Structures are given as C-alpha cells and as structure tokens.
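Apart from one protein chain that is not included, each protein chain of the complex appears where it belongs.
Showing chain A:
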Amino acid sequence: MESIFFLVVAAVAVISSILVVTCKNPINSALSLVMTFFCLATFYVMLDAPFMAATQVIVYAGAIMVLIIFVIMLLNVRAESGKRGSHAVFAGSVLGLFALFQTVWFLSKGSMTGATGTMDKAQIISVGHVELIGKALFTDFLLPFEITSVLLLAAIVGAVILAKKKI
C-alpha cells in the first residue's frame, strides 16, 4: 500500500517537474513547481519529518513561490518565442541524462554503512519533532545558526540596495 502511494506521488512529482522545464509560459512553470513542492512535502511526512513538511509548504510553496510569481507578473514576461539553438538543448539534455545515469550507477554499486544514530520513530512521537530539531539547532549547530542570521541580513541589505540605487 505504501509503495503504491509512493509511486503515485513520485509520478506526479516527476511529471510536474518535467512540466517546469518544458512549459513555454513561466506562470505555468511556477504553478508546476508548486505542485512538485507539495509532492516533496508528502514525502517528508512519509519519512517521519512532519515539521520539515510544514516548513516546506510555508517557506517554499508559500513565501518563495509567491515572490517568484510576483516578479513574473511584475515584469510581464511573455512566453518564450524560441528555444535555444538545438545544439544547446541537445548538449544540455545529454549532460543531464549523464548525471542521472552516473548517480543511479553509483547508487546501485554502493552499499550502506552500518552507522546508526539515536533518533527513531518512537522518539519522534514521544518527544516531538520540533523539539528534537530545536535542540540540535541550539546546541550542536549554534554557530551555523548565527551565521544564517548574518546571511539573511546581507541578503536584505543587498536587495534594498539593488532596488533603490540607479544601476
């Protein structure tokens, strides 16, 4: 039952991600991308990560995609008149398929290490997923968390300068 559900959602994810690449109108691409994000949120729930699923929907499908669609509307981008030259499309597709082949090949050759941590499903249910992530974020990953705030500040300042100055 679970594998059938996985296959259906995976098929939807792959089809909508192909639509992102092939649609001529950027708005259709953006809406397909939202569909892909929702499918990925479903997988996060299947992998016992409900908080990451909620964050995926709120941050990616909510905030970032709204920003992208806003910019598409603001710039009034028309549908692409012509694609790139057929050489570029061919070379790009070959490179992408080669990357896929390589990944699947290494995946089929490799084997898992026996390493295991302490987190399991019972712990997620009893302690709570948010609490587990919060504890990791504020103990082991405190320095990266603080650096994240500097990164966001730099991004805000950069966006304001780009929007304000006459470039």
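Keep in mind that, in the parts below, contacts are C-beta pairs under 8 Å (C-beta built on N, C-alpha and C of every residue); 3 or more make two chains touch, one makes a residue touch a chain; residues count from 1.
The rule is simple: contacts and distances are computed from a predicted model.
Matching "Dihydroorotate dehydrogenase electron transfer subunit", "Iron ABC transporter permease", "SOS mutagenesis and repair protein UmuC" or "NADH-quinone oxidoreductase subunit K" against the UniProt entry of the left-out chain gives the name "NADH-quinone oxidoreductase subunit K". Chain A meets the missing chain through residues 2-3, 6, 10, 13-14, 17-18, 20-21, 26, 29-30, 33, 36-37, 40, 43-44, 46-49, 51-52, 55-56, 59-60, 63-64, 67-68, 71-72, 74-75, 77, 80, 83-84, 88-89, 91-93, 95-97, 99-100, 103-104, 107, 112, 115-120, 132-133, 136-137, 140-141, 144, 148, 151-152, 154-156, 158-159, 162-163, 167.
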